[in-house]
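As you look at this complex, bear in mind that one protein chain is not there, while each of the others sits in place.
Entry: chain A
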Amino acid sequence: MTGLQRAGRWIGEHLVLALGLLVMVYMFVPIAVVMLMSFNDNSKSRNVYAFQDFTWSNWAHPCRPNGMCDAVVRSIEIGLLATLVATILGSLAAFALVRHDFVGRSAANTVIFLPMASPEIVMGSSLLALFVASGFGGRLGFVTIFIAHVMFCLSFVIVTVKARLTGLDENLEQAAMDLYASEWTTFWRVTFPLVFPGVAAAALLSFSLSFDDFIITNLNAGQTVTFPMFVWGVAQRGIPMQVNVVGTVMFLISMFLVLGNMLATRKKVAA
C-alpha cells in the first residue's frame, strides 16, 4: 500500500467526521465572535469590528449605552406577555382543531399556515394599515407590538401543539376515565402531562420569535424601541460592545434550557 493510498483511505474514513466538524465551526463561529467581542475594549478606537484589548468593563457596566437596557427589558416584557397569550390561545385552538369536528375545520387548518408563509414585510405593513385605519395610528407602541407578536406566534404554537396532540392515543384518556378519573382529572393527570412537551416547545419558540422580531415590530412600534430596533439604530454609528454581552447572555440562557431539557429526558429514560 502506497502512502497516497493510505492517505486516501484515511480521508475516506474520516470525511464525514471532518465535514461534520466543519459544519459545527460554521455554525458556531459567529457566536464565538459575539462572546469574544463582549470582552473587547474599544475605548481607544472608533473601529467597533476589531478586537483591541481585553476588558471586563462591558460585563461590569452592561447598561452604559443609552437606552439599551430599557430596550432589552421592553423586549423581554413583550416576549413573555406575547408568549403567554399566544401559548394559551394557540393550545386551545390546537385542541379544537384536533379533537372536534366542525364546519370549516380543514379551511382553518390551512389558514393557520398563512402567517408563517407570508413575508413579514407584508404582514407588518398590512397590520400597520389596519392599526391606522382603526384609529390606533397615534397610539402605536407597546400594545400594538404585543398584538402583532401574538398574531405571528399563534401559528407556530398551533402547529407545534397540534403535532403533539395528533400523536396522542385517545385510548389513554378513555383508560383514565375508565379508571375513575373525571373529565377534569383526566385532562390534568393524563392529557396535559402528555401534551406539555409540545406546549413548552411552543412557548420557547414563541419567546425567541418575539424577542428576535424586527420587521413587523419596527413597522408597528411608533416611538417604542425594542432590543432588535435598538441594535439596528445604533449599528449606523457603531455597535456598543454591550450588545455582545446581551447576545452572550441570551445564548447562555438558551443553552441552559436546551441542556436542562436534554438532561431531564435522559434521566427519564434511565429511570
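Quick note on the criterion: a contact is a pair of C-beta atoms (placed from the backbone, for glycine too) under 8 Å apart; a residue touches a chain by one contact, two chains touch by 3 or more; residues count from 1.
As a convention for this text, contacts and distances are computed from a predicted model.
> Which protein name, taken from UniProt, belongs to the chain you can't see among "NADH-quinone oxidoreductase subunit J", "Glycerol-3-phosphate dehydrogenase", "ABC transporter ATP-binding protein" or "sulfate adenylyltransferase"?
The chain we cannot see is, by its UniProt record, "ABC transporter ATP-binding protein".
> Among A:Asn171, A:Gln223 or A:Gln236, exactly one should touch the missing chain; which is it?
A:Asn171
> Among A:Ala7, A:Leu179, A:Ala235 or A:Val258, which one touches the chain that has been omitted from the display?
Only one listed residue reaches the unshown chain, and that is A:Leu179.
> I need the residue numbers on chain A that touch the omitted chain, in ascending order.
Output for chain A: 169, 171-172, 174-182, 185, 189-190, 193-194, 268, 271.
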